[in-house]
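With one protein chain removed, the remaining protein chains of the complex are shown where they sit.
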Amino acid sequence: MVEALVRHDGRVVSLSDLTQISELRRDPAQLVWLDVVLPDAAAVAHLGEEFGFHPLAVEDAVRRHERPKLDSYGDYLTIVFYAAGYRADADDAHIELQQLALFLGPNYLVTIQTAPITAIAECRSRWQRTAVEATPAALLHLVLDALVDEYFTLIDQVVEWVEELEDSIFTRFDPAAIQEIFGLKKDLLLLRRVIAPEREVLNLLLRRDEPLIAAESLYYLQDVYDHLVRVTDAVDTYRDLLSSALDSYLSLQANQLNQLIKTLTLSSIILMACSLIAGIYGMNFQHMPELSWQFGYPLALLLMAGIGTGLVTFFRSRRWW
Amino acid sequence: MVEALVRHDGRVVSLSDLTQISELRRDPAQLVWLDVVLPDAAAVAHLGEEFGFHPLAVEDAVRRHERPKLDSYGDYLTIVFYAAGYRADADDAHIELQQLALFLGPNYLVTIQTAPITAIAECRSRWQRTAVEATPAALLHLVLDALVDEYFTLIDQVVEWVEELEDSIFTRFDPAAIQEIFGLKKDLLLLRRVIAPEREVLNLLLRRDEPLIAAESLYYLQDVYDHLVRVTDAVDTYRDLLSSALDSYLSLQANQLNQLIKTLTLSSIILMACSLIAGIYGMNFQHMPELSWQFGYPLALLLMAGIGTGLVTFFRSRRWW
Amino acid sequence: MVEALVRHDGRVVSLSDLTQISELRRDPAQLVWLDVVLPDAAAVAHLGEEFGFHPLAVEDAVRRHERPKLDSYGDYLTIVFYAAGYRADADDAHIELQQLALFLGPNYLVTIQTAPITAIAECRSRWQRTAVEATPAALLHLVLDALVDEYFTLIDQVVEWVEELEDSIFTRFDPAAIQEIFGLKKDLLLLRRVIAPEREVLNLLLRRDEPLIAAESLYYLQDVYDHLVRVTDAVDTYRDLLSSALDSYLSLQANQLNQLIKTLTLSSIILMACSLIAGIYGMNFQHMPELSWQFGYPLALLLMAGIGTGLVTFFRSRRWW
Amino acid sequence: MVEALVRHDGRVVSLSDLTQISELRRDPAQLVWLDVVLPDAAAVAHLGEEFGFHPLAVEDAVRRHERPKLDSYGDYLTIVFYAAGYRADADDAHIELQQLALFLGPNYLVTIQTAPITAIAECRSRWQRTAVEATPAALLHLVLDALVDEYFTLIDQVVEWVEELEDSIFTRFDPAAIQEIFGLKKDLLLLRRVIAPEREVLNLLLRRDEPLIAAESLYYLQDVYDHLVRVTDAVDTYRDLLSSALDSYLSLQANQLNQLIKTLTLSSIILMACSLIAGIYGMNFQHMPELSWQFGYPLALLLMAGIGTGLVTFFRSRRWW
Partner (left out) sequence: MVEALVRHDGRVVSLSDLTQISELRRDPAQLVWLDVVLPDAAAVAHLGEEFGFHPLAVEDAVRRHERPKLDSYGDYLTIVFYAAGYRADADDAHIELQQLALFLGPNYLVTIQTAPITAIAECRSRWQRTAVEATPAALLHLVLDALVDEYFTLIDQVVEWVEELEDSIFTRFDPAAIQEIFGLKKDLLLLRRVIAPEREVLNLLLRRDEPLIAAESLYYLQDVYDHLVRVTDAVDTYRDLLSSALDSYLSLQANQLNQLIKTLTLSSIILMACSLIAGIYGMNFQHMPELSWQFGYPLALLLMAGIGTGLVTFFRSRRWW
């Protein structure tokens, strides 16, 4: 689906004919945002020819699982970025990354989505409604800011889950925590793998004296960069925290095991000692004087109780119980 | 709550009318410290307009959970910093971070507290009392130094707790140590997350040839920087130490478990062996010569004692006990 | 096996006489790709003399287990690179690295394979068929791109295996996972050991103003570099993930052990308690009133059942079961 | 205690009147080493005024637990360094760090000890005896070299302890090793925390073109720097080694536990099986033909022996014993 928004006389109009769009783009007074969703390779190749993009740049835009990056081809820049969101399945929720390729030219922005990204759709309708953004760099900021804002939603979710995990470890001691910790760590690893190079992309945009980025847009892109630094910090902090949590869980498990074995030790040894007494008086020797005593039986029971009490006292004195 | 302290003729007077403050600020001979506590977004926006602050700078000042940072907007600087303190709850104490935004201009300092910070209140009353600080950079040092000094109080507390933890691990072997170690590690992680960028902020202030910072203030800000380096070092050292402590705890637990299982092994095997003897002489075979021996019963008891002693000796020889 | 492809008048012809090849190479209008498979040291030494290569460069080309590197000898470059593939044995599959030495001159590319590499053979036949590549740097890109593409095949395989491992850990709890995790980590370690310096090689090629690399080839080599960065990222991510997986496995094991010991504790203590009752009423005292009771036997059985139920209730109340 | 050594006409004389010292210092031909031990804040403030030191520099000199650092105040340098030694207590030995502040001027060195440092006292008496050092930088080298030499004594001690630990882990399997490993790791962490910035201090001294350091002294300070690098290396190596040692200990513990549980499993199962036989023939059924057999009793004993032997053989065949 190809759709272009063109800013003209303070209004943003929508077009979908590529030839017409390409023509408008040649007029430097126009500002064109061409948005392509789920394109096939042929459509993008055609678009690339119309706009004069380098074949490698076109290839990167449609190939999936590219790494976030910034390439400068003289009169236009290409950027690969990612939208991140949680998709809840039947049994678990996992992070989902959606690739977005951007081409930034002197009076146009081309965005190619390999999967439909809600944040981009919202940006488009916002621009169409307000019609205030005046440069391609401002459009770029609009898009990147929307994508990075979604990372914060993710991080907030992670913070909430980590707090639930702490509770499930230290209060309820829930074994399902192990798999949840693993899942969260995996999500954070995958998230970090796109955020770290994205931060680098913005760093390059800010440090390089890029003529396509107007000076007044630099403050705004610096703001996006700061947000990415903050997300990276949060991801690293929570990865460390999850490792700590797993170590604590392991240690608590060992502790609980100790406690159980202590109980087993003491209880079974007491029971065995009493059984031995019973066994002894169950022997069939002809000459066992105790057997004929008047109070032999209650004395034997008393002996058992005495041994049990003695052992409990002994174990308590060794602080095993 | 908006309150400004203005230094005028060697006295520091307090004002709370924003228009009046803004007017005074325009006189370069005045030194204005405008302190805002718990402002609503509208008040800060209004303040930003009066002082001519960039919308992004104003937004950062009120948005919570910003990352410590330094932005230069030509004729003024913005800094985001954090106050840290411990808040004791009913059941546990946890670190609490309070965001402070600072705007440093040629003859003013604006501080915006998203939560009331005691250290700032003390700074203000100190300045009001002594009226000695002569430049905005000196006011900035006054505030940052007060915030960083509180980190040392935190670190001292951590050192104390770590020593208690060592005691509770190696002397009393207290299982509650696991959760305490986790809690302390979490606190240190969160603390590090603000201190590391704060150090970077001060580094930038010192390295950049910032005209707003008088040369004579650089020594003082260098001092604050040195303190932040020291706090970071301490945080890293104690994080390492806590990991070591948890490993030691785990190892000690395993050791205690070994000891218990040894006791169980030996005791239960001895008891079972004696029970077997008792069981054998409790069998009902018609032809069991021992049963009619005169001293069969005491001999059986002796046999049990002998087997017990033999097993103890055997286990001791294998160094299992 | 020595074979040269020479581009001449838009056609690529195949030659295998070294003297003839060396002569053609002296004509700057020719483009020669000399491919040597499994050479003996003497053949390479001879080749080195014909082309005037430095003895150290020749030595590196045939010595096995060199580290990927780039050396510049003025009018030619030498590169050591690796092809990576999986070789499935009878009992397990392991990564196999094959060394490739490249000499890049003004109008020639020499490739020396210490083991036959399929990807190179495909490149050669592709070039012979299409005859389109026009510079040595383009040939270099053709070869390196083919090698790096194979890394992605490996990584895809690893991703698949990691997902299987997750399943075998969390769903089937298969102990064979331990050895598989170790094997995968080892493979990733060995892979990383060649990829990290290969990335450095490409970085040097791109940053150095190398006259042998035409400017239009730089975009293509940058693309190969980006791919290597992506492979390194993936390797690091999956190494971290495998460590996490092993930690989780260990924790799950400890959990299962806890569960088993709980069952043992409870069951054996119940059985021992009942056995003690049976033992007591198996004693041979002459005066045991219960023995002559009409319902002594069923009462004893009831006592056992009662003790069992009581213990289950007690353990349940302590949440041990 | 304030004491100054003044080099005059090839002799080193001792003075303790601050006014006189301060006067002598004004003569560039004199070389003054002023050593202050355990000063109160007032004394140092007075000294600072006499020598014209910056208030911050004076404050750093007496405040405890400063971080090693180098500050340049134009015509003098301040350095904070640490002496390290072991102090043996009743029950354990722990590292002790003593802060030393140094002020290096064109013709003087001021050393302020917050606790008496033996190495400094030895330096002083050595200089007084030999009277050979000719510049303040040479005095500085004398002092720093003496402090760093003591680190090597510490490291040698650590090496010795690590070897004892290895022995106590692998040969005697002593559980006290856990706490010793923790103690050593803590000492190394605290030591590293002062050595790393001290190395940085010397690096700055060497790299900066400091006019106060004569060129011929640079070789000597480089030597001190090399020693600090070596100490840092050793500290890092032994921290890694101690972590390895703890992991090995944990693994050996698990191994010993396995061995014990194997013994328990086999022995208790054999004893239980034999007890079951005895229990069966202890049943009181009226119709149990074996009971009236002539050789019933020895056959029962044989059966027990047979079951025991069979189980041992079975466990051996499964390699459990």
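A, B, C and D are the chain letters, set down in written order, and residue numbers restart from 1 in every chain.
Here is the rule we use: a contact is a pair of C-beta atoms (placed from the backbone, for glycine too) under 8 Å apart; a residue touches a chain by one contact, two chains touch by 3 or more.
It should be emphasised that the depicted structure is a prediction, and the values quoted were computed from it without experimental measurement.
Undergrad: Which of these, C:F51, C:F81 or C:Y249, touches the one chain of the complex that we don't see?
TA: Result: among the candidates, C:Y249 touches the missing chain.
Undergrad: Looking at the whole complex, which of D:Q98, D:S168 or D:S275 touches the chain that is not displayed?
TA: D:S275
Undergrad: Could I get the residues of chain D that touch the absent chain, sorted low to high?
TA: Contacting residues on chain D, toward the hidden partner: 166, 170, 219-220, 222-223, 226, 229-230, 233-234, 237, 240-241, 244-245, 247-248, 250-252, 254-255, 257-258, 261-262, 264-265, 268-269, 272-273, 275-276, 279-280, 282-288, 320.
Undergrad: So which bits of chain C touch the chain we can't see?
TA: With respect to the unshown chain, the touching residues of chain C are 54, 56, 60, 66-67, 69, 71, 73, 175, 178-179, 181-182, 185-186, 189-190, 193, 197, 246, 249-250, 253-254, 256-257, 260-261, 263-264, 267-268, 271-272, 274-275, 278-279, 281-284, 288, 290-297, 300-301.
Convention: only the chains that are shown with their structure count from here on.
Undergrad: Nearest whole angstrom, what separates the Cα centre of chain B from the Cα centre of chain C?
TA: From the centre of chain B to the centre of chain C is 40 Å.
Undergrad: Compute the distance, rounded to whole Å, between the mean C-alpha positions of chain A and chain C.
TA: About 25 Å, centre to centre.
Undergrad: If a residue has to touch 2 or more other chains to count, which residues of chain A qualify?
TA: Within chain A, the residues that touch at least two other chains are 250, 254, 257, 261, 264, 268, 272, 275, 279, 282-284, 288.
Undergrad: If each protein chain is taken as a node and each touching pair as an edge, is the resulting graph a line, ring, star, complete or other?
TA: line
Undergrad: According to the definition already given, which pairs of chains are in contact?
TA: Every pair of chains meeting the touch criterion: A-B, A-C, B-D.
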